[in-house]
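What follows is a single structure, and I will ask about it in a moment.
Right after this comes subunit A.
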Amino acid sequence: MQTPLENELDELKQQLLTMGSYAETAVKQAVEALITRNDALALKVKENDDVLDRFEIEIDDLAINLLAKAPLASDLRAVTVAMKISQNLERVGDEAAKIAKRARDLNGEAPLKTSLDLPAMAKAALEMLKAALDAFVRRDPASARAVVERDKEVDALNKQARRELERLMLESPDNVLRALHLMIAAKSLERIGDHATNVAEEVVYLCEAQDIRHGGK
Partner candidate 1 sequence: MSEITLPRITPLAPAAEAAGAGAPVIHVENLSLFYGAARALKDVSLTLGEKVVTAFIGPSGCGKSTLLRCFNRMNDLIDNVRIDGTVRIGGHDIYGANVDVIELRKRVGMVFQKSNPFPKSIFENVAYGLRLHGESDKSALAAAVENSLRQAALWDEVKDRLHRSALGLSGGQQQRLCIARAIAIRPEIILMDEPASALDPIATSRIEDLILDLKKEFTIVIVTHNMQQAARISDYTAFFYIGELVEFAATSKIFTNPANQQTEDYVTGRFG
Partner candidate 2 sequence: MNALTPSQYLPETPREFRHFRAEKFDFASFFFGGLTGLATLLILAILAVILGNILWNGWDGLSWHFISTIPKKDFFDPDTTGVLAMIVGTTFRVLVMTIFVIPVGVITAIYLTEYAPNAALATRIIRAAVNNLAGVPSIVFGLFGLGFFINFIGKNMDALLRNPGPVWGQPALIWASLTLAVMTLPVVIVATEESLKAIPAGLREASLALGATKLETVWKIVLPQALPGIMTGGILAVSRAAGEVAPILFTGVAYYMASLPGKLSDQFMDLGYHVFVLSTQSPNIEQTRPILYATVLVLLALTFALNIVAIIIRARVRKKLRALG
């Protein structure tokens, strides 16, 4: 027999997981729209961002109501972590929408010839997000820590992308506009990696009450 408090905590967790899967989908679709030059998909991503916004509001509301009941110990950590994760997931959604916008902008131009490996970056960022959310479900601080480690990889890939795009821009003024769009898209992917890292750090705090943000262990 669960207490009403436990039921509400479960509800909170469910909402977070649902929001997480929406966020994952948004990123997947945005990247696909970019790579396959799919306008319709890009538009869909932009519209679905609403859903994520509403989820954040809903989850924050649930959390505040739970806080009024003065939960303690792991319950308290669960509620504050939920609020942080929902914020990060909402930003992921925003970044996905930005990628989708850049996709639509690029679709209006001819494709740029480049060796840029955006798909690799996207894959890494998506995997990080998925792993962070999995770690949350399974309450697994070890895999969460692994996600934090992987952020370096995405940062490196972003640096690489920038250098390639800078080279393209210097090569010819015709490339500048398209390169800029791509640069922004890459930046968004890097940010998605950062948000996934944040989620993972929150998961570690939830499980171990250790705050590993900003260099802590």
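The candidates came about this way: all candidates are chains of the complex that A comes from, given by their letters.
We take it that contacts are C-beta pairs under 8 Å (C-beta built on N, C-alpha and C of every residue); 3 or more make two chains touch, one makes a residue touch a chain; residues count from 1.
Here the structure is a predicted model, which is why all the values come from computation and not from measurement.
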| item | value |
| --- | --- |
| Candidate from 1 or 2 that touches subunit A, complex-wide | 1 |
| Residue numbers on subunit A that touch candidate 1, as the complex places them | 3, 5-6, 70-77, 209 |
